[in-house]
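Left out: one protein chain. Kept in place: all the others.
Moving on, here comes subunit A:
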């Protein structure tokens, strides 16, 4: 597998300044990555503050909840959240709705386990797992775990484990009603207004051709063997 730094967009390297909006991707990806980046930054700042306070008191290190431990890597992957979301969207052909529902799952997790924080160490694994589960729930035709693992840069075995972990943490409550879906869309749209792009996110779907998955990434701490190529 290539490292995240080698990630490319159909052979055309993505320049750091290339935004999701410029790539004609669903607006939901743009606002979702912005919100998750803010959440991660806020949580990591909180951990730093708590660590400093505890250092001052000689009380040892910060002890947070361990509910999300399975999703933790040793170090943060080098691929950014926007590029990771773009990659999932491009290569899995899932509905834009899956990203809204995936966000619902992450939000439910943080409410069910408030002492477990979303950080740069777990956000990528949480994202690929929650979007994959959302796709299984919503789309009658979807790719399997092996493809999501390859797109997400983890091994098939690890993603299977993460999937079960997510489901049990959520008590298998992965149904999302239209009312809840709409309220999250509204919440994301409000965030877009704050960001200066007062547009609605996608509720309807546009058919999209499956791109060739020609670039490998890894967000694993140990390089796992490259999964088999997709046969055309």
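As a working rule, a residue touches a chain if its C-beta (ideal position, glycine included) is under 8 Å from a C-beta of that chain, and two chains touch if they have at least 3 such contacts; residues count from 1.
As a convention for this text, contacts and distances are computed from a predicted model.
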| Can you pick, from "Mitochondrial import inner membrane translocase subunit", "Protein kinase domain-containing protein", "DNA-directed RNA polymerase III subunit RPC3" or "Transcription initiation factor IIF subunit alpha", the UniProt name of the chain not shown? | "Protein kinase domain-containing protein"
| query | Which listed residue (A:92, A:119 or A:145) would be found touching the missing chain in the intact complex? | reply | A:145
| note | Filtering A:25, A:68, A:101 or A:123 for touch with the omitted chain leaves A:101
| Please identify, in ascending order, the residues of subunit A that touch the omitted chain? | 95, 97, 101, 132-133, 136-142, 144-146, 156-157, 159-160, 163-164, 167-168, 171-178, 181, 203-205, 207
